[in-house]
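Sharing a structure, written as structure tokens. Questions coming.
All protein chains of the complex are present and in place, except for one that has been dropped.
Chain IDs A and B follow the sequence of writing; residue 1 opens each chain.
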Amino acid sequence: MNQVLSAKPTGKKVMLMATCLCDAFYSDVAKATVEVLEHLGCEVTFPEGQTCCGQPAFNSGDFETGRKVARHTMKTFSGTQPIIVPSGSCAAMNQHGNSLQFESEEDRAAAADMGRRTWELCDFLTDGLGIDSWSGTIQSTRVALHHSCHTRGSGTRDAAMALLSGIEGLEIVEFGEDDQCCGFGGTFSVTFPHLSGEIGSLKLDHVLESRPDKLVSVDMSCLMHLSGLGKRQGRDIPIAHLSQVLRDAIQEGKNE
Amino acid sequence: MSESAKDKIFQSIREANRTIRAPEAYPEYEDSLLVSQAHLEFPDDLWNDFGRNFSAVNGRAMDSPVLLMSWLREQSCTFGYCAPELYQAIGLALENEAFEISCEFDRSRYDDYQFGITRASGAVAESGSVILTDQDTPDRLGALTPWIHIAVIRPAQLIPTIPEAIRQFGSHSNIVWVTGPSKTADVEGILIEGVHGPGEQVCLLLHES
Partner (left out) sequence: MSKGPVQPIDAFSANISRDQRDAVMSSCVLTTEKRRDILWRDFPKPDVLRELAGKIKQHTLDHLDLYLEQATGALEQNGVAVHFASTGQEAREAILGVLQSRNARKIVKSKSMVTEEIHLNPFLEESGIECLESDLGEFIIQIDGDTPSHIVRPISHKNRREVARSIERKGLGEYNDDPATITRRARAFFREKFMSSDAGITGGNFISAESGRLVLVTNEGNARFSLAPNKLHIAIVGIEKIIPKDRDLAVFLNLLARSATAQQLTVYTQFINGPTPPSQPDGPGEMHVVLLDNGRSEALASNCREILRCIRCGACQNVCPVYRQVGGHAYRATYGGPIGAVLSPLLAGKSGFPELADLPKASSLCGACREVCPVDIPIPDLLLRLREKAQIERVTSPGTPSMKLFGVLASSPALWRAALTAGGVLNHTPGSLLPIPAMKTWLSQRSLPRFQGNEFRRWMKYRKGSKE
């Protein structure tokens, strides 16, 4: 068990941070996250006042605005329950980003507390709930697993692999330079569009060489960028969040 | 001028460091943490490890003058510089085998010497490095300008690891660790040996006579 993660509060009563991206563009990812958690016996509450973790402002260097948004998020998620988020990026924001943003602030302890309670979904399943593999089935699918940069150096990559490896019918395919960024980078994608496009296209080159049926990640931001690029370049690739793969695996298994 | 710059810089540094809340303490560590065990297979046979690691960087480890001489002949190298303090140990033997040896390094004809033989002060087994110091190799040019450099060591001079080699720095005013022949990969990353230093680096082990 990961030392750092074992210090986090866990349990079956959890709050869901859906992420602004899923709120706007990927409702099924948030749904799948709820379905996966409930399948494991969790009681999931969705604080309706939630908006965003504040990362766009933070990344732009506007820490004042970032803190304003983070404070609203802290208020919305106040309490002691674990906060589950289907995004390595938002989880990292609550944990590491806020530690930077709130460094000299009076309420840094409160920010740190929210960070401590925040779990990326795969981490929660494996280290929070102790699931070490996912029993389920899907129709034969070659999956390219994209490791989002916010999971760098964390146990999330292993957790994602462990969960996917257990699914019957799912084959994880390797591709070159898999450690390299997809080029999204939040506002980077629109402030440095040429670079973002080139880096993303290079990633697509590598991924498509492995002939996957699906591109999967724990972060929809990367997938939105890559599938958006792919569509425009005439080389679309179906995408899925890890929660959707896990959910679909249960349901297919159920149907047998 | 430099004095006021010195004062200015120190003042700047002191002011900068006044604001640190938690200065980093010096971390304690064991030298063993730094040793690359992959490079030390035979702790009782340092020459073996040295030879392996030296060869891995295209150095040539030789443990007898006979080997050296036959190799030099293969390279068609028959004229070289030999440090005077090595004449008895190796220079004479070479002369007896029809090599032309000069014990004086003549700067005006530095490009004539096809090889240079000088004493080394030690060798590091872990990295395949030959240690040259001014004390044992006062003729820096003799070790540097010929295409072939032959560094001569005795078995007792072999040092197992990098930390140990550092411990033995002493008060030498100049130490060079030579880890193979000179090289560059500046052009398209393609490795070329023999740039400004020797293109062939030999280490000759001479047993105590």
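Following the convention adopted for this analysis, contacts are C-beta pairs under 8 Å (C-beta built on N, C-alpha and C of every residue); 3 or more make two chains touch, one makes a residue touch a chain.
Note that the structure is a prediction, hence the values are computed from the model and not measured.
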If the hidden chain were put back, which of B:Leu144, B:Ile159 or B:Cys203 would touch it? B:Leu144
Contact with the hidden chain (one of B:Ile9, B:Val66 or B:Leu92): B:Ile9
Missing-chain contacts on chain B, rising order, are 1-3, 5-6, 8-10, 12-17, 19-20, 23-27, 29, 31, 33-34, 36, 38-39, 53, 57, 107, 110-111, 127-129, 134, 138-141, 144-145, 162-163, 166-167, 169, 171-190, 192, 194-198
Residues of chain A touching the missing chain are 18, 20, 22-27, 30-31, 34, 46, 48-52, 54, 56-66, 68-69, 71-72, 76, 100, 149-150, 152-153, 177, 179-181, 183-199, 224-225, 227-229, 231-232
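Assume only the chains that are shown with their structure count from here on.
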Computed distance of Cα centres, chain B from chain A, in Å: 52
